[in-house]
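Heads up, the thing below is written out as structure tokens.
A single protein chain has been omitted; all remaining protein chains appear in their positions.
Here is subunit A:
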């Protein structure tokens, strides 16, 4: 196994930059630069020089000894001044030792996985954590990273193991004195695992949306105040994380952190019948985006109400605008009622995010659905009677295997590449 190194912080000017070196020669590489190293688990200030004694930087040297490091290998981290030139000089000096090479994307994490320091779901959690922008996303990612998936899988697995053991006992020890009627307990166990799995399935869509961010479409007829509202939301005391022009000229997006939830508000083209070809396309697109969004807010003009207007999509919230004129509803212009609108949206979205949801990646959903399919078959056989004991046992085994794959106990080589491609060097 080769020793690898990479910049662990973002490239560019910063206060501090961290270079991580991991592998069997990590200590030797660092010794070449720093002269000597602190004791395991300790740090020390050192002057870093290259082979020709040229001064590179003065920085902190942190030493970790296998297996007590992120990767599970011998590791050294160098905290340098965050200068592009310093980083480049130190990287050059490390490469010149001939003992280490630049890490591939995700390679540190891959090694952590190989050495059993992380399981597959934890790796996904780490990736999410690095990508997290809001508090709710952070908590979700931390949950996954801290091993909640393993706990979930282990708990289900323990129940399935118990159920399988009871069934196998009636098969393999039929000639001995084992309880013949194990059905009540087996039924309970299968039921309880199915319940836990269903909880994950129903929580999945919310959790997955949380990971990617929610979309809230603002729709209505032209000139009801949609754009003003969007500007209001953007201009409020809410952090704007990005402002992207929509895929079409007519959809504008504003991404905000709403009480910790990542929410993108969409300002869509005004809905009306039109003969203009371009506008027609814009309206169709608006309906499409609105239909795909997590929530739809319909704005209606309080001053010139149109009765019997059909937006063509299902509506979650309806607000009358221009309260500055009518005294009813909200006003994007003065800001009246916007807090209430945001609170409504936030509450509705928060409702969709369950505290117990752990499954948040498509890979999780697939494994859990596989487990569910096996257990549903097990349940079916179970209710058909003990005659199918050997078939019941097969389904239980398949179910346990599907759960195993959640945390990567088997069959993961195929997904590994994909996961690691998402990682940036050094993270």
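The rule is simple: contacts are C-beta pairs under 8 Å (C-beta built on N, C-alpha and C of every residue); 3 or more make two chains touch, one makes a residue touch a chain; residues count from 1.
Just so we're on the same page, contacts and distances are computed from a predicted model.
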| item | value |
| --- | --- |
| Name of the absent chain as recorded in UniProt (options "Peptide ABC transporter ATP-binding protein", "Gluconate 2-dehydrogenase subunit 3 family protein", "tRNA uridine 5-carboxymethylaminomethyl modification enzyme MnmG" or "Methylenetetrahydrofolate reductase") | "tRNA uridine 5-carboxymethylaminomethyl modification enzyme MnmG" |
| Listed residues A:54, A:84, A:291 or A:384, member touching the removed chain | A:384 |
| Candidates A:65, A:154, A:168 or A:316 - the one touching the absent chain | A:168 |
| Which residue of A:116, A:195 or A:308 touches the chain not shown here | A:116 |
| Contacts of subunit A with the absent chain, listed as residue ranges | 1-2, 23-24, 67, 73, 110-111, 113-116, 168, 171-175, 177, 384, 386-391, 393-394, 397, 408-413, 416 |
